[in-house]
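Questions regarding the structure given below will be posed in turn.
Complex shown without one protein chain; remaining protein chains in place.
Coming up: chain A.
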Amino acid sequence: MDFVLFFLTAAIALAGAIAMLVARNAIHSALFLLLNFGAIAVLFLLLQSPFLFTIQLSIYAGAIMVLFLFVVMLLGAEQVEAAQDKLPWQQPLALVMGAGLLVIAVITAVRGGSNDAPPGGEAAEAFGDPASLGELLFTEYLLPFQITGIILLVAVIGVVVLNQQRNQAQSEETPSERPGSRVQP
């Protein structure tokens, strides 16, 4: 049963990732990535991580993907690759190097991981309880946890500053052209 679920979900995750890679329209890419995130969330559940399953769905599939879709639609940047590629030799080279990376990663995974099933028993039953994760977060990892708070604060300030400065510079540089610049496509 576990194997069926794993292979089904893995196939969906891989299909979503490849479809994201080849989709011409950025909105389609975003939706395929959403499919991939959902599949990975199910894999987290298979690995006994209910807390990360929730986080994955609410933050990745919820907040981050909404942000992506919003920006794609705001900018109207669905298809910006219509123009001729300036670096045509880059694509085959990227495929070759990607294949090389895959080979190295697979060799490392096969050598490093064990082929046996993960341990079961009583310790495995209690594993992945959100309460134990929270306890660890507020004791051993308290300092990193507080640093993430600072990181999020800096990110929020950064976003505000990035977009505010742009507006000021625009109004200072071209005060007369401002009404006209809005109608340009």
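Simple rule for what comes next: a residue touches a chain if its C-beta (ideal position, glycine included) is under 8 Å from a C-beta of that chain, and two chains touch if they have at least 3 such contacts; residues count from 1.
We take it that contacts and distances are computed from a predicted model.
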In UniProt, out of "ABC transporter permease", "Electron transfer flavoprotein subunit alpha", "NADH-quinone oxidoreductase subunit K" or "ArsA family ATPase", the chain dropped from the view is recorded as "NADH-quinone oxidoreductase subunit K"
Residues of chain A touching the missing chain are 2-3, 6, 10, 13-14, 17-18, 20-21, 26, 29-30, 33, 36-37, 40, 43-44, 46-49, 51-52, 55-56, 59-60, 63-64, 67-68, 71-72, 74-75, 77, 79-81, 83, 85-87, 90-91, 94-95, 97-98, 101-102, 105-106, 108-110, 112-120, 123-124, 127-128, 132-133, 136-137, 140-141, 144, 148, 151-152, 154-156, 158-159, 162-163, 166, 170, 184
